[in-house]
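Removed from the display is one protein chain of the complex; every other protein chain stays in position.
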Amino acid sequence: MDKLKIAKMITMLAGCEYKNMYLNDFFETWHKTDDEIKSVFLVADILRGLREANISTRIFDSGLGISLFRDNSTRTRFSFASACNLLGLEVQDLDEGKSQIAHGETVRETANMISFMADVIGIRDDMYIGEGNRYMREVAKAVDEGYRDGVLEQRPTLVDLQCDLDHPTQIMADTLHVIHHFGGVENLRGKKVAMTWAYSPSYGKPLSVPQGVIGFMTRFGMDVVLAHPEGYEIMPEVEEIGRKNAEIAGCKFTKVNSMEEAFKDADIVYPKSWAPFKAMEKRSELYKQGDKDGINKLEKELLAQNANHKDWECTEEMMKLTKGGKALYLHCLPADITDVSCEAGEVAASVFSRYRVPLYKQASFKPYIIAAMILLAKKKDPADTLSALLNEAKPRIR
Amino acid sequence: MDKLKIAKMITMLAGCEYKNMYLNDFFETWHKTDDEIKSVFLVADILRGLREANISTRIFDSGLGISLFRDNSTRTRFSFASACNLLGLEVQDLDEGKSQIAHGETVRETANMISFMADVIGIRDDMYIGEGNRYMREVAKAVDEGYRDGVLEQRPTLVDLQCDLDHPTQIMADTLHVIHHFGGVENLRGKKVAMTWAYSPSYGKPLSVPQGVIGFMTRFGMDVVLAHPEGYEIMPEVEEIGRKNAEIAGCKFTKVNSMEEAFKDADIVYPKSWAPFKAMEKRSELYKQGDKDGINKLEKELLAQNANHKDWECTEEMMKLTKGGKALYLHCLPADITDVSCEAGEVAASVFSRYRVPLYKQASFKPYIIAAMILLAKKKDPADTLSALLNEAKPRIR
Partner (left out) sequence: MDKLKIAKMITMLAGCEYKNMYLNDFFETWHKTDDEIKSVFLVADILRGLREANISTRIFDSGLGISLFRDNSTRTRFSFASACNLLGLEVQDLDEGKSQIAHGETVRETANMISFMADVIGIRDDMYIGEGNRYMREVAKAVDEGYRDGVLEQRPTLVDLQCDLDHPTQIMADTLHVIHHFGGVENLRGKKVAMTWAYSPSYGKPLSVPQGVIGFMTRFGMDVVLAHPEGYEIMPEVEEIGRKNAEIAGCKFTKVNSMEEAFKDADIVYPKSWAPFKAMEKRSELYKQGDKDGINKLEKELLAQNANHKDWECTEEMMKLTKGGKALYLHCLPADITDVSCEAGEVAASVFSRYRVPLYKQASFKPYIIAAMILLAKKKDPADTLSALLNEAKPRIR
């Protein structure tokens, strides 16, 4: 990307209404305005352009980025670390362990104790329905109070790196990939997106990806179809958001119980396994009660239920149903690939292979999306900041 | 804090005798002169002032800060990481594991192997009486030799992040908080400090906080009372230090076996659980012998002994005994809060709640105290260095 193109994007950014992002958090996408979403996409592309031109994008001379993960995650960890590093923040990990769900005094105290020099906190907490998002908001409230009371010199920005409701950094990276693929956001109108369930030999996968897609891709004038076997419903409140988005954008949000129907003439397919919302609610309850037998029983039931739907696989035959047989295949990775990572899975090996490069590119947007969210929360005049970086052109590698 | 005030503190710092801190370590506070202590407080306040004015305090363009912890510690880890990051050092953790107490060849070798590019090593080793401080001094000796023999290009500074004898970074952060609370170190004279034992349902808590307080707060002309049930004695040599300090400072150091008596008219209260010194000595011995049955037996005895003193709780009634009912309540956190973190603990929920903001502020001083200790060991002319940072005024966030 040449500097002129970067400068042009900075000018576009300057025309966006982003002032409410300053000193704010990034949680569910549906709480952000269209201009705020556009700003994130622009800043992500600008940061990428600067880095590719070997121009340093450090805006912090020192500062910490805290990662607060409920469970291990190589990809999310590296995305967050890359984003922080790109801006000049050093990452410190705080692993809370899987089992323990802290609340109240402990959350308040820990949030403040780790934040004395924290510019951003990235939280991933997607394991329990009704818990992850609530926990993030508890942390946000704690640092709000800490800042207000003079405990914290700065108020760290929170970024939702995946919760039980949404997966904003993933879905925005996916969508930026889609935008680049189709040559601009203006080309998305009228495209058909098939967000479909797919079979997996594991169970209990989070709902944040399908919910994130329903709550986000419906904003761009695309016709979004949610497809899953009966019993694999997502959260009704997120479906409602999808419906409202579609109404405003003048497009359709529909639900079907057939993968074939969803794939028919689709421009984009996103076949991916997830657990039924109600089962996840039940599991959260069993965990709270410490009911191990109940958890084991539920696991067996869910695996048996999954096994009834092995035909929900993204095969070559399925792909042929899509627009010209050439829909863009999306996945958040890692995928359950039939005959590669498992006997029967979400996608056929030949389909996955054909889309490997686009899939990796899809993933490559995430560090830039996270960095953009941080920058927009930390700089009152992000366009000025980015313009100064472009003009100074300090080499990233000297 | 405005820049004029920062400049004024730098001038005060220039008048202190700090030359022995250069290329030296920071272990027990009682081995540091009054001017050295004053220098740490000044540098901590100056660094905080600079950061709050968005002025970068990086003095290292590259370099490592090594954390060497015997056990996990979120707070200490983040304090040390924050201090290092503030000065431009990257943290590398070396976790040695709880069980293993290395000595001799292993310590000497490891100390050198991790120090080729280390500017500071922060050590926390508080679990075994008679071990933690000895271990730190072994590491110090090893890097002394390594530097002298030309193995190490620089001699990393050691900072005691908590040992069996003292907890200098905690106690100095506590005291800086007290100084700010009372509007200056000159206002501490004549204040009464109650360092008291308090009930906790756990056992084996380190003695480093009460010992640190006795060995440090007695230097400022404050009357320090140490209160605990019979059998919860701290190390006699630290009591002796407290006595000598008080004599020199012209104040009192007394011991009582009643929480009420200690709280009576106190300006500052620090109610906190700890294990009896003799029991900790015995425990260290049992661990050395690998006597698991003995350890379990001792644990049960100690818990039973604790349970006899559930009335040692910082309740509203207790607080009413203090000066105007408004003593400053201190705790190193986390506290055992009755009805919040346990059924019966060190402090009543309403007392803790009322002091939450001051408690968090107390903790906020620690990263700056650690950074000050490092800076004073690394710069021969710290006042010049800080003056240059102030004048250049490079933004921390550009």
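As written, the chain order gives the labels A and B, with residue 1 at the start of each chain.
The working rule: a residue touches a chain if its C-beta (ideal position, glycine included) is under 8 Å from a C-beta of that chain, and two chains touch if they have at least 3 such contacts.
Note that this is a predicted model, so its numbers are computed, not measured.
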### Query
Taking the entire complex into account, which one of A:G250, A:G290 or A:P395 touches the absent chain?
A:P395
### Query
Which listed residue, A:G204, A:P367 or A:P382, touches the chain dropped from view?
A:P367
### Hidden partner chain, touching residue among B:L94, B:A304 or B:A393
B:L94
### Task
Name, in rising order, the residues on chain A that touch the hidden chain in the full complex.
48, 51-52, 56-58, 74-75, 77-79, 81-82, 85-88, 90-91, 333-334, 337, 340-341, 356-357, 360-361, 363-364, 367, 394-398
### Query
Going by the touch rule given at the top, which residues of chain B touch the chain that is not shown?
58-64, 90, 92, 94, 104-106, 108-110, 112-114, 116-117, 119, 146, 149-153, 378-379, 385, 388
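Criterion: only the chains that are shown with their structure count from here on.
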## Note on the structure
Cα centre of chain A to Cα centre of chain B, whole Å, reads 41
